[in-house]
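Let me begin by presenting the structure, written as structure tokens, before commenting on it.
Omission of a single protein chain aside, the complex is shown with its protein chains in their original locations.
Naming follows writing order (A and B), and every chain is counted from residue 1.
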Amino acid sequence: MHSLDPAAHLTRVRATTPLVHNITNHVAMNPMANVLLALGASPAMVHAREEAAEFAALAGALTLNIGTLSPHWLDAMDDAARAATAAGTPWVLDPVAVGATRFRREAGDRLLALAPSVIRGNASEILALAERTGGGRGVDSTAAPEGAEAAAASLARRSGAVVAVTGERDLVTDGTRLARVAGGHPLMPRVTALGCSLSGVVGAFLAGAEDPFAATVAALASYAVAGEQAGEAARGPGSFAVAFLDALHALDATTLTEHARLELTDAP
Amino acid sequence: MHSLDPAAHLTRVRATTPLVHNITNHVAMNPMANVLLALGASPAMVHAREEAAEFAALAGALTLNIGTLSPHWLDAMDDAARAATAAGTPWVLDPVAVGATRFRREAGDRLLALAPSVIRGNASEILALAERTGGGRGVDSTAAPEGAEAAAASLARRSGAVVAVTGERDLVTDGTRLARVAGGHPLMPRVTALGCSLSGVVGAFLAGAEDPFAATVAALASYAVAGEQAGEAARGPGSFAVAFLDALHALDATTLTEHARLELTDAP
Partner (left out) sequence: MHSLDPAAHLTRVRATTPLVHNITNHVAMNPMANVLLALGASPAMVHAREEAAEFAALAGALTLNIGTLSPHWLDAMDDAARAATAAGTPWVLDPVAVGATRFRREAGDRLLALAPSVIRGNASEILALAERTGGGRGVDSTAAPEGAEAAAASLARRSGAVVAVTGERDLVTDGTRLARVAGGHPLMPRVTALGCSLSGVVGAFLAGAEDPFAATVAALASYAVAGEQAGEAARGPGSFAVAFLDALHALDATTLTEHARLELTDAP
């Protein structure tokens, strides 16, 4: 059994300042960079096909997000994912609204076939992906946490990726193990791109990690604790966003250990 | 006479969480998403031609902003506007700096011809558009509020759109009625993209509204009241932007009714 000690992972991120290469959507670029800087990582946003693969090979982790997609960017994502895989660099797929249009469904299929290390999405996105790989139960099961857990575990087994489903309560599974992460704050979905930015944080925790499952759990736990602390000072979504960056920057291993609320079990 | 009860419109937005599809400029994407989330709407930024029309047909409203234009995006805007019209979905045109270059003038003409439900701009932008449709009095009249009112009413009659001119004092006209909306704060023009974000808010109020004129007035009144309240806590444009999101999130129907300063009259 691998340890789920999230503090050890946070300490590694802080000690190594991992370079995280992100091809993400236009809304998320700025907050994601600020979240990664507040965490102690080094973000880079590089999307031109002329340099995406070259840059991906230099980074400690890569993240791909289809939020504001275009065909050129999708080609660059494909190049970057292949370069990351060739270099042994972990990469994260964030399948934003993957079920909404044909273009997104095809983009999701194409990137999923390139074997991401981690897939992070909300329940609808993970269910949409799981269904396309033959393992989901349909979008109707969104409301039922057990439905999301079974779909996520199935997607993990079929894709070989760690799958993280984030929402009011987060879950992470590699198809064998399943962790539930509590915490966060009701204002988090009222601040744009906090979910997208979390995919960057997962990237930072993956860089240099031996166990992608434990690293992903540590990323989500750090986010959840920072979110709880930010909520104490917030008067609305504007002040929450500010307090969240301050809290993530101030988060230390001791606080994380004390406040992380994790449950580890077998995957369904 | 239609009611101008803005609180009823705010209550509808809060109850329905309208999906607002925006093709907007790179500067505005992030604050516009945050403004819409703070208001209680659901923003989506989708600009690829491969999916813009498909997505527009799913949304409760569409907004198009030419602030950081490119030919590809303009084509996607054209597709999205046609799809919205075909689906009976209201859409907002934000003609940023439409008079500044030939490319923008042509973009403005092209989108105006697609029959927006609402056009929202500052006085110079509305005057530039009005002049191109033969109804303006030239940019020299920018300084005179009466000039803007006459140009806006003329543009409304020729285009069939509700026209909103925002600035120190806002006005809305459908060519027959004219409303003046007071409020806001002098720091608002010192925060980038608050005007662009207001076009998103107009979109949120249009979704499901019977009277686009009254819905637009309600959007502007909500913005003006939130701006006044944010100004009380602000020490400069940085803290104003934060307080504005908090105020928009906290705004309720009672506060809006108490603080909205509206005047309704006949259009010139």
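Note that a contact is a pair of C-beta atoms (placed from the backbone, for glycine too) under 8 Å apart; a residue touches a chain by one contact, two chains touch by 3 or more.
What you see is a predicted model, and the numbers here were worked out from it, not measured in a lab.
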Who touches the missing chain here, A:Asn30, A:Thr85, A:Thr133 or A:Thr255?
-> A:Asn30
From the list B:His9, B:Arg49 or B:Arg104, which touches the chain that is not on show?
-> B:Arg104
Absent-chain contact - pick from B:Val191, B:Ala226 or B:Ala267 | B:Val191
Where the missing chain touches chain B, by residue = 25-27, 30-31, 67-71, 97, 100-104, 189-193, 235-239, 241-242
Tell me where the left-out chain touches chain A, residue by residue.
-> 26, 29-30, 33-34, 37-38, 43-48, 50-51, 54-55, 58, 72, 241-247, 249-250
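Convention: only the chains that are shown with their structure count from here on.
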Could you grab the centroid distance between chain A and chain B? Build each centroid from C-alpha atoms only and quote it in angstrom.
-> 34
